[in-house]
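Here the complex is missing a single protein chain, while all its other protein chains stay put.
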Amino acid sequence: MVFSLKFTGRNIISIEDFSRKEINYILQVSRNMEPIASKGSDILKRKILATLFFEPSTRTRLSFEAAMLKLGGSTIGFADADITSVKKGENLSDTIRTIENYADIIALRHPLEGSAKLAAEFSRVPILNAGSGAEEHPTQALMDLYTIQKEKGRIDGLKIALVGDLRYGRTVHSLACALSLFDIELYLISPESLRMRKGVVDSIKNQVSITEDKNLDKIIPQIDVLYITRIQKERFPDPAEYSKVKGVYKIDLKTISSGKNDLILLHPLPRLDEIASEVDDTPQAKYFQQVWNGIVVRMALLFLVLGA
Amino acid sequence: MVFSLKFTGRNIISIEDFSRKEINYILQVSRNMEPIASKGSDILKRKILATLFFEPSTRTRLSFEAAMLKLGGSTIGFADADITSVKKGENLSDTIRTIENYADIIALRHPLEGSAKLAAEFSRVPILNAGSGAEEHPTQALMDLYTIQKEKGRIDGLKIALVGDLRYGRTVHSLACALSLFDIELYLISPESLRMRKGVVDSIKNQVSITEDKNLDKIIPQIDVLYITRIQKERFPDPAEYSKVKGVYKIDLKTISSGKNDLILLHPLPRLDEIASEVDDTPQAKYFQQVWNGIVVRMALLFLVLGA
Partner (left out) sequence: MVFSLKFTGRNIISIEDFSRKEINYILQVSRNMEPIASKGSDILKRKILATLFFEPSTRTRLSFEAAMLKLGGSTIGFADADITSVKKGENLSDTIRTIENYADIIALRHPLEGSAKLAAEFSRVPILNAGSGAEEHPTQALMDLYTIQKEKGRIDGLKIALVGDLRYGRTVHSLACALSLFDIELYLISPESLRMRKGVVDSIKNQVSITEDKNLDKIIPQIDVLYITRIQKERFPDPAEYSKVKGVYKIDLKTISSGKNDLILLHPLPRLDEIASEVDDTPQAKYFQQVWNGIVVRMALLFLVLGA
């Protein structure tokens, strides 16, 4: 019963807070947002979104802001950790209890795990987690799911590979959890040192079939969705560890041609050299469409949470 | 005669520029802004506020921006001293004569005393002083007055203590001047090295009864309003001086319980450890309500100065 789902005033902290039914509802509302994303609207006129980015992420920040503007709302915020009251020693709960007076909803990006959850405990207005620590990035996971469903017509029944840095990359943790609600086969392809965290695997292994491997070439022919991530230098405690694994997976035209014709290739961006630019014009490449999908999914969340 | 008060096009530079009648009028208009602050409006549609923050202050900047958005206007600006034309050697008057072409009103934060006054001399559009040097912060003083009146129903007749750094903190200078227009008793509680500047005391001592003291505990039972400030490390010329006085006043549940039942506790925020978090949920704690009040007071000023 779609109409019994309650999103008004809800915090969006972790993808794990959502049932399959709720995720399907968000994806359905996202589809309804497509024409509004093209034309704009006044649906959230007079509503204010605060984007509080204690860790810079231009891509995610502008996506939230564009989503709010396309719904007719407006935005305030800051773009990096250099927020002055924090430099003066203010804690997160005081910052939140200040900003909740300025805005109707807060998108929070913070380097510490648990920060979005903490913020939600103190806030009178809803918190949207725009990335916290290395663990959670729920809106990214939702836009990934939306992209898969939009491109493949379904999520159930697909063979989906997550490739690259599965240890430090926060998008793959949220995505793996979300995918575990669907009837899929999951392939986790990474170097030994970048395997998916045991906690994540343990929490989903009873719900989906999981194959872990180092070898990408071997599984390419079987899969329907290839989700590759950047190996993020900045998250490695040790540069030597980084240099051992950087560039270990590279997708080029040869990779693509060895896959199914209707394989789709996703990437959370920004990319380095994981995907050769020659791939950009193939029908398989869907990573820039994902950016658009991020707008419509975030519009859906703003719409639902603000009860418009 | 309220209707004879002229605010249209006026610069808001110093709290000392206002008569008691004018302050009362601003507080009255602020009250009228409360429902608009909740629901938003189109009153200042097509008006642009420029927030020029040569010194970062996220809290104050976002307060001005939210006030403008809630009135239906829009904003442009910069958030820190790193403004490029200044780095290229431009002086403040040229910057102002540029920005006045972009905006209908300018909120200026600048580290130098007298900067807002100078800007107003050059500007064709009204200047709102959002903090200049260590002296003036008129919108903060107005939101403090508004909070006192809203919470206590009046300002006259109250016993009000300003506590902490009375020397470097610019909010207490503006507030002390503003309070001197009312029939109050003023307590100035600070360490010897952080006493209120003699110039401020001299200018108001003929208008209000002033008690200066180091001891907070002694005066707590008598007062109606306790306004405590952060001792601002960044304003001390000498770190050794700072370490002598840091943490000298701390408000906890015991402090609160020794005061009147209807004592109210204010703080301009951000706080460090001047107020224990256990105090946050007491009815005396009004420092987060102050943040909201800052929005409505700034809305009132934008409304009045832009002649809407």
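Every chain is named by a letter (A and B) in the order it is written, and numbering of its residues begins at 1.
Here, a contact is a pair of C-beta atoms (placed from the backbone, for glycine too) under 8 Å apart; a residue touches a chain by one contact, two chains touch by 3 or more.
Keep in mind that this is a model prediction, so the values were computed, not measured.
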item: Given B:Gly40, B:Pro56, B:Gly77 or B:Gly169, the one touching the chain that is not displayed; value: B:Gly77
item: Contact residue for the chain not shown (choose from B:Ile15, B:Ala66 or B:Ile99); value: B:Ile99
item: Residues from chain A at the interface with the omitted partner, ascending; value: 39-41, 56-59, 62-63, 65-66, 69-70, 72, 74-75, 79-80, 230, 232, 234, 269-272, 277, 288, 291-292, 294-295
item: Touch list for chain B against the chain that is not drawn; value: 45-48, 50, 74, 76-78, 82-85, 88-90, 93-95, 97-99, 101-103
